[in-house]
Every structure is written in C-alpha cells, then in structure tokens.
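Of the protein chains in this complex, one is absent; all others appear in place.
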Amino acid sequence: MKRKSQAESAVPRGGLAALSLAQGKRARLWRLLYASGPANGTLMVLPLDQGLEHGPTDFFPNPPAIDTAYQVRLALEGGYSAIALGVGLAEKYLREHAGEVPLILKLNGKTNIADDAEATSPAFATVEDAVRLGADAVGYTVYVGSPRQDQEIREYGKVRRECERLGMPLVVWAYPRGRDVEAKGGKGSLYAQDYAARVAEELGADVVKLHEPLPETDGCPEPYRSLREDAPARLRRVVRSAGRVLVLFSGGVKNDDDAAVLRKVTLYMECGATGVMFGRNMWLRPMDEALALTRRVRALLQRHPR
Amino acid sequence: MKRKSQAESAVPRGGLAALSLAQGKRARLWRLLYASGPANGTLMVLPLDQGLEHGPTDFFPNPPAIDTAYQVRLALEGGYSAIALGVGLAEKYLREHAGEVPLILKLNGKTNIADDAEATSPAFATVEDAVRLGADAVGYTVYVGSPRQDQEIREYGKVRRECERLGMPLVVWAYPRGRDVEAKGGKGSLYAQDYAARVAEELGADVVKLHEPLPETDGCPEPYRSLREDAPARLRRVVRSAGRVLVLFSGGVKNDDDAAVLRKVTLYMECGATGVMFGRNMWLRPMDEALALTRRVRALLQRHPR
Amino acid sequence: MKRKSQAESAVPRGGLAALSLAQGKRARLWRLLYASGPANGTLMVLPLDQGLEHGPTDFFPNPPAIDTAYQVRLALEGGYSAIALGVGLAEKYLREHAGEVPLILKLNGKTNIADDAEATSPAFATVEDAVRLGADAVGYTVYVGSPRQDQEIREYGKVRRECERLGMPLVVWAYPRGRDVEAKGGKGSLYAQDYAARVAEELGADVVKLHEPLPETDGCPEPYRSLREDAPARLRRVVRSAGRVLVLFSGGVKNDDDAAVLRKVTLYMECGATGVMFGRNMWLRPMDEALALTRRVRALLQRHPR
Amino acid sequence: MKRKSQAESAVPRGGLAALSLAQGKRARLWRLLYASGPANGTLMVLPLDQGLEHGPTDFFPNPPAIDTAYQVRLALEGGYSAIALGVGLAEKYLREHAGEVPLILKLNGKTNIADDAEATSPAFATVEDAVRLGADAVGYTVYVGSPRQDQEIREYGKVRRECERLGMPLVVWAYPRGRDVEAKGGKGSLYAQDYAARVAEELGADVVKLHEPLPETDGCPEPYRSLREDAPARLRRVVRSAGRVLVLFSGGVKNDDDAAVLRKVTLYMECGATGVMFGRNMWLRPMDEALALTRRVRALLQRHPR
Partner (left out) sequence: MKRKSQAESAVPRGGLAALSLAQGKRARLWRLLYASGPANGTLMVLPLDQGLEHGPTDFFPNPPAIDTAYQVRLALEGGYSAIALGVGLAEKYLREHAGEVPLILKLNGKTNIADDAEATSPAFATVEDAVRLGADAVGYTVYVGSPRQDQEIREYGKVRRECERLGMPLVVWAYPRGRDVEAKGGKGSLYAQDYAARVAEELGADVVKLHEPLPETDGCPEPYRSLREDAPARLRRVVRSAGRVLVLFSGGVKNDDDAAVLRKVTLYMECGATGVMFGRNMWLRPMDEALALTRRVRALLQRHPR
C-alpha cells in the first residue's frame, strides 16, 4: 500500500492535539495516527494475543492463522496502523519486517484455563522491551472491578510510570471482569463498559480498547438498569466516558457477515471512536477475504478523519 | 477572581505555624492556604475522583460533568484553593491551565464494583508524578480499620516518606472502611470518624479529609455507644482528635438545598475545620448555580481566617 | 528538673556493659540510661501510641490528653528517660522541644478495629526517619505467635538491619497475639510472656517491653500449665528469659490506686527490670497528679541503679 | 565421542535461522545445536531434576543413579547435546567436567509432597548463576493454567528479561498443571499440551519441553473434545502451535522396551521436533544399556538434521 505523506494526513488531528503528551509519547502516537494505516487520525489495529488468552482453539476456523507469519503478512499488506503482539511473537515474527508496520507490544496476559472470578493479568514483558523492539506503543490489560483490582491497578501504575519515563504511548485493554462484575450485569453491559471507559481515563491511558456495550441491563446497578438506550447512544456514552482517551472498539468473536462487520465500523466511527482493533474478524478469514475486508474497513476509516 | 497579595492574607496563620514542616512542604502548603482560594488560611478544594471510585453513575444528574473540563472551569472561575484529580485527569485536562489553579494529585483509588469488606486502595501514581506535574500536594486514601489495614498502612508509609523527601504536603482521605467497621456501627459513625481523625494524625498527615459524623451510635463500642452529642459537639470532637492536622470536611452526596449546604459550611468552620472538600455538591449543579454557590461558600470561609 | 552530670550517674552500668553494641547504638543507649530520666541505668519511658492502637477511646477519662502537647509537657516536666511516639505525633509536637526529651520513634502500629486473630503491625516510618528526627531509639511491635508471624519477623528483620547500619537502639514491644496464643492460655499468661521475652532476645532486641504475666495457667502448654509461681517468681522468670535484653514492664490499663502502681514499680525493679513504660497510668491522670506520681516512680527507680 | 567440525554440521540450520536472537543467545544456542551432541541442529538433552521434583523415589529402579556422577558420566560418554541440572547438582558434580558437556541450568523447581492443585515453581537460582557456571542455557518450568498462573508468569517474565540481558537461551518446561487443567481433561491431553506449546511461544521461549499428547479427549473443551487425531497428527499439531520455538519431547516414565523408545524418537522427529529430553528412560538403565540406547537415539537424530 501507498503511505500518505505527512502533509496529506496531518490536517484534522483533534484527538492528538487534545492530549497532553510527553514528546516521545507524542512522536510515537503521531506516527500511529498520521504516518501509518489510514493515516488520518484514526487507528486500525490488528491484535494477536488470542493464542495466549484463549489457546490455539481460536485458530481452528482458519488453521493457517496459527502461524503468526499469517497475521504479520495481513498487517503489512492490509496497511494496518499497527499490529499488537506479545514479546514472544514480536521477537520471532516481526524482526524481519521491523519498521514496516508499527508494533504495539502487549505486555501482560494469561490463559483462560482457570476461570475469571478473580482475574488478574500478569506482565511478562516491560516498557523497556518495547523500546528495545522499536515499538510505538505498549498494550496492557486492566481487569476492571476484579476482586484483585488492587494488584491490577498497582501493577498498571508501574507500567504507566515507565511509559512516562520512556515516552511510550499506553493502550489499555479496559476489560470489566470478575465475580462482582458478573453479579452486576456482566462484563458486556453498558454499566460495565461505561465504568471501564472512565477507569481508563482516570488511570491515565492514552488509548483504550473497549467492547460495544450490550443492550441488556438486567442485574446492573441503577441508573443503568432502567436506562433504555439504542446502540448509538450506548456507544456515544462510553466514548464520552473515556473523555480525551482515544477509543478503539474490539471486534470480538468472528462475524461471517462482512456487511455486518462494516456496519459496525461505521457505527463506531460515527459515535466517536478513533478506530477499531479487530483480530478474529480479520485473521480468521482466508487471506484474500481478510485483505478485501481490511480494504473496506480502511476506506470507512478514511471517511472519519480525526 | 482577584488573588490576595501575600501581605493581605498572611496575618492569622495559626494552622500552618503550628506544623513542623520541611521547607518544601511549607512552601507548597503556604501557597494553598495563603496564595490561592480564600487565601486566608482556609481551604476550599474541588475533588474529582468519583469517576473512578463510583463510576460514571455519579455524573448522571448533570451530564456535562462527565467532561472534566467542566470541573476545571469551575475550579478556575470559582477561585478554589485547589482541584484534586488523579493523574489521568490531571494530565489530560489541567495541562492547558497549569499553574492557574493548584493541583492536589490523588495517588490511589479503586472502583466500587467489588464490595468494601476488605477494601484497599492501590496507588497508580507517585509523589514524583506530583512533582513533575507541578502539584502543590498529594492526596492519598487510607481505609482505616480494613482487614487489609497492614497493606494500607505500609503503602501509605512509603508515600509519606516520599512526601518528606520531596517536600510535598500529604492530604489523607481517612476513610473508615471494611467489614469490621460495619460491625462496629458503620463508617459514618462518630466512633469511626473520630478514630480516623486520630489515625491521620498518628500516621503523619498534613491535612485530613473526613466526613461529618452521624448521630447514630448503635453498634459502636463504648464509650461512643452511650455518647449523646449534638452535631457541633461531634464535629469539634473529631477536629480535636485530628490534633494539628488540618481538617477538611467532605460534602458527600449532593444536597439540592443550597441553604443547607451553606449551613453545613458555617457549622464546619465554627467547629474548627480548615475548610471543605465538596465535589458532587458543586459540580453536579449547572455551572451558573455551581459558581453562585461557590461564591457563597468562599464568602463564608473568608469569615474564618486561620 | 535538674539533669545529673555524667560523672554522677555513670557508676553502676551493668546492663549496658553486658551488651555488645555498635558505637552509635551504645552512644544513644547510654544517653537514655545515664544522661536522661533517672540517669542511673534505669528507664522511665512515657509511651503514646494508644491513639492509633485503641483510638481516641483511651483519652475519654482525661480529655486534655487527646492533645499530645499534654504528654510532651508531662515527659518534659516529669523528667522521663524518653517519650515514645509515632512519626505523626513526633513531627507535630516534639519539634519545638527537640533535644529536651529523648525520642523513641515507634515505627509500626495498627488500629484495633479488626480483631487480633491474625494480628500484624505494619511500619509507616523508618529508622532513617528516626535519625532525621534526632531520636535515640526506635520502637517496633512484634506480634509473637501470630499466624502471620512470618511477615512479622521478616519485616522486623529489615528494621533490625537498619538499626545496625545506623547505630540505632531497638526497643521491641514483644506482644503475644493471635488466635493460637488465645488457644494456648491467652496473651497475658506466663507461657506467652515468657516466650515473648525469649523471642525478643533471639531476634536481637536491645530493650524489650513486656507485660507482667498473669497467674492463670488454664489452657497453657506444659510445663507452664502445672506451674504455680507467685508474681515475683513469674516476673523473675520472664526477665531471665529476656537474657541480656533490658526489660521494661508495661503499665497496661489505668489503675486509680497510686500506691498499687508504686508497688508494681518496686516489684518490677526488684525482679530485675530495667524500668517501666507506663502510659495510661500516667497521662490519664490530671497533670499535677501525673507529675506527682511520676516523681514517686522516679524516686523508686533511683533506688535501683543498674 | 568425536565432535563434528563446525563446517560439517553447519549446513541445514533452519531452526536457528528462523529465530530472532540476540548475539549471545545465538552463540550459545548454536553451540548446543551445532557443536555438541548430534551437532546437526537437533538436541539430545539429559535432564536430572527428578530428585527434587519427585524425590529419591525415582532412583529406586536403578540405585546407582542416586549419585549424580552417574548421569554426568552418561552425558559425557553418550555425547549428549547438554545435561540439565539444578544449581546444587551442577556445582557439585559438573565442576570437574566443566566445558566437556554443555549445561542447561534449571532455575526453578519444587517437591511433589503437596499436590499440584495450585502448583507453582519457585526459582532458587538465577540467570547470573548460569553465566557464572558457564551454562549454555537456562531451564524454567511454567505451570500453564495453574490458579497461580499470575505468579508463574510474572516470575517467568523476570527470568526472560535476564536471559535477554545476558544473552542466555531460555528452555521452558511448559507443563499444564493445576485443578482447572484437571477439570478440563488433564495435563496430558492434546488440549492442554497444545495450549502449553502456544503459551511457550507467546511468552518468548527459545526452546520448549512438552509431553506427547494423549489420545483421550474426555472432559476437554471443544473443539478438542470432538477431535479424533492419531499420534502423528497430535504431535504435528503441538509442534505447529509452538511456532518458531524449538520443541523437545519428554520421555516421561521409564519404558523398558528399547524398540518402543526408539519408535517414539523417530515419530517425534518426523513430526517436527528438534529433539528429545529423556531422563528416566536413559539413566534408569544400567550404564552399558543406557549408553547403547543413547547411541541409537543419537543415530536417529542424525537422520533428521535441522
């Protein structure tokens, strides 16, 4: 794909301008927003941490995807803003393409073998690893509302400090999780996603990855329980709660209906998202279909410069 | 608002003079007491950590307040002594006004998704962050009486040491919390608030944020259980228990009756408080009403120079 | 009060000579034993950590005592060997009298809101704080026999190392505590106090604070259960178990009978104690009575040079 | 045994070339793959950590094996690629042969006295120990899926960082373990081994030790439960899931049938393994039989250059 020149893309960068960033953070975030992918202030990120989070199970629908070279090729040929990988995959598969696609180094993760009642996500890499590998951001999961939130938040705080010290943008996977979240309506509820968005802002994320909130409000605390909002209203609400943090929406499980996927992207962007982080919806498709869908998502993002 | 000159405000500074302070601490605390807000030795602080502590729920009564620019504007136009924010909000919303209103950087916090039976508040920012951001104090929550008080106190101790090293005043949110507090009459009781006041002094706080003690004494240990004191007596008691620590009273949930709010302020000041830290009672009002109420609170504080 | 000259007091200093002390430790301990208080090798210490350990409850019988200036005045006018305070009180009340009465900085503590089944005492100050404040010793509580004794002992070990490094005498509050202690006869039993005395010696304390053992032996392990010893025999036993560690006995709850208090002091000294650490029995009395009793305790200690 | 010259062995080194390695890591891994043992890019490792993991029980079938000199002699005379030992054995038995056979220093381990429901493997040596002892790699167990996986992964992460800093290859014993693994089909299932292989890659291992997956799928999550694959298909699957991490298969409990052992080796190599790590199947045989079997395994590995 052809990269946009800096001049071409640099016009409407509201999102970045509104942030108070150390110079290194700004430089790296600018690269992600205006010199990579759609390069118009939006973000199209290809994540691959499902092998750790869910196991090889996730690759069964598209066996070639077990080989990370598949996702790297997709990220490169599809012109993504960045690929998000843990240190193991980044070191083994991205080295030969270092510099060709920006890296978001995912620092922590866990398996799903034990259940999520007391979920916590340990780090196995550091912000210094990200610097060493030439990454343009780090990714970090925070399990919002987990019974072990004190450990979650404390460990997060150390990563945030390191990001500050090294000028590294911080992308927070803000995931409501744990038995108390389930008792209050579940991790997908508007209550949970809205709270997670705010937590990301309060904790000092630069970018937050969220899930589209579900319509069900059973079990949620008030005022959410009585709230009846349609999908756009729900999305706008969580984007608003994230404040000046750039919001990416997750794709979640694979949807075979391309048109539905594209409608989602349009909806997210119209509701204020900065972009999308779609994994399984991309790399579980055969390469030609994945590239075709990628091009259409890119085209949609092009229509929503930030 | 017009700032008082140092000469004008410096007369009755009993509170500060009674404290044994490192030079940096004194300098920053002097600024809060005599060069900002009422500037007469009292403190009028606007806190905003409810988005983390309670979620976006707290902003429903006044939707514009979800945007932290709202509170920043209120703090600036209302002439507050300081605004208390976590690192995420401070970095994203205060940068463009850095220096215009003093910052109390709140270092720790948690969500209320899990219950408070074993409450503990993890730090996600440091005293060095406060220095970097030009803050004039840090805020730190201590859950007094929690089953995890050992972790609470030990972590607090490290922050206190850092404050000492860097000359940073330390404002303690001294909050009784946890299953044992509930079993002994609840977090709002005079027993609990009085104990919390003393703990703040023993632990070396410079300023303590407390709640007005409730009249109920059911379940409290003696001698509190048999104690029958009116509101002023209760307030004077906790102020006395805080000793030379400056006391701020919290506003708690929003009270729509402006006159009642003002009566509270008067009562607090007459009972020896150094000031108030009212959040929801301020920023849940429409901006003009919030500014009007702020002006009246300020006027009250002006009548109680310290 | 008039201070004894070094020559006057330096005669019989068995206790100190028997200790193997780094030079700084020796210098500071010498000051406590021979240049302060009775200045004859005995110790008369005024402790004030009850506000943290028990809450303001303890001050109800003598309301002025809630103001730490009260205890500081008593320590100064009464001619105590030292006052034992946490960092919050030491910084706020002793500064204006720094040097006039030696400080034992109490480094750790907790509230009594949660029960003591798994008691542990977290530090909120450090040996370096003690050096900075000009203290002549640090105080540190060890809950002997607590289910969390591993944490207790490990944390203690770090403090001991710091004391060694900085030449700071270490006074251990050796308190049997926790559900297993209760199941074996209780914290006041001879079994428990005797064990605590030995633990203090094994762990390397310079001075230990103990309670007078109770006569009851129900529930204690053998041979204590079958032991029938009178008060002097019990006291001599725990002093012997403390070996070369100097023993201070606690006063415990207030006793209104002055004569009884004085008989206790005599008994303790005759049984080999180095002195007493009486808090509530002193500062819960009106100032003139407290000073009068102090003078009589001092006179008794004068009769037992070490 | 005669060592191959570098020229002789250096031809087909696909496995190594595909890895992105720091220079020190590459140098050491090259030595293991091309200058030791079969020296053709395969690995024949003799492990001895069973004495810690299972106790002396494991040596009963061949009593001389309790003396580590036995395994050292076997490693030397058998021409193994490396011997894997903990620090105690390495220091006491390998010193007199330092340099003669490469060492993989196993850093962590535990006894099997407590059950494995919450298994975690603590380190008692460091990567610096490995450097000091002249090791060519470190070994580290990760209990995949344990309820304490957060501790497992966090500690692993520190070791990985040290390996990076010191250029030390990292061999991960990726062992599914814990109550949740048992509830999902057991540690030997294809589900568990396949997940473990992927985890090793995601976490950044250089080499992974796995077990041959069992055919049973009862209790496994889908799609594994319904999967019906023969042994080669299962082996190829886990090798594929390990991606660019070199795979060694464990020998497990002793098999008295030499021919069966050799068929296993052939199968593993045909399915893409880089080699084998057989302990009990080797050193529980009398020395002459062990050496004879070793020679035959070596001959098989020679036929599968990498």
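Just so it is clear, A, B, C and D label the chains in written order, and each chain counts residues from 1 on its own.
Basically, contacts are C-beta pairs under 8 Å (C-beta built on N, C-alpha and C of every residue); 3 or more make two chains touch, one makes a residue touch a chain.
Since the model is a prediction, treat every value here as computed from it, not as a measurement.
J.: Please work out which displayed chains the absent chain touches and list them by label.
T.: If we consider the entire complex, the absent chain touches C, D.
J.: Just one of C:L33, C:L46, C:A114 or C:V144 touches the chain that is missing; which is it?
T.: Answering carefully, the residue with contact to the hidden chain is C:V144.
J.: From the list D:P122, D:P215 or D:P232, which touches the chain that is not on show?
T.: Residue touching the absent chain, from the options given: D:P122.
J.: Which of these touches the unseen chain: C:H54, C:R95, C:R240 or C:K254?
T.: Only one of C:H54, C:R95, C:R240 or C:K254 touches the chain omitted from view, namely C:R240.
J.: Looking at D:L46, D:V87, D:C163 or D:L210, which residue reaches the missing chain?
T.: Per the contact definition at the top, the residue touching the missing chain is D:V87.
J.: Since one chain isn't shown, list which residues of subunit C touch it in the complete complex.
T.: 18-20, 144-147, 149-154, 156-157, 160-161, 164, 176, 178, 180-181, 184, 191, 194-195, 197-205, 221-224, 237, 240-241, 243-245
J.: Since one chain has been left out of the picture, which residues of subunit D touch it in the full complex?
T.: Against the left-out chain, subunit D lists 49, 51-52, 55-57, 60, 66-68, 86-89, 91-93, 95-96, 109-111, 113-115, 120-126, 129, 132, 151.
Keep in mind that, in the parts below, only the chains that are shown with their structure count from here on.
J.: Just tell me the minimum hop count from subunit C to subunit D, counting one hop per pair of touching chains.
T.: The fewest steps needed to get from subunit C to subunit D is 3.
J.: Going chain by chain, each one touching the next, work out the least steps from subunit A to subunit C.
T.: Graph distance in the chain contact network comes out at 2.
J.: By mean C-alpha coordinates, which chain is most distant from subunit B?
T.: Relative to subunit B, the chain with the farthest C-alpha centre is D.
J.: Express in whole angstrom the distance between the two chain centres, defined as the mean CA positions of subunit B and subunit D.
T.: Distance between chain centres: 57 Å.
J.: Residues of subunit C touching 2+ other chains?
T.: Correct list: empty.
J.: Can you give me every chain pair that touches, using the contact definition above?
T.: A-B, A-D, B-C
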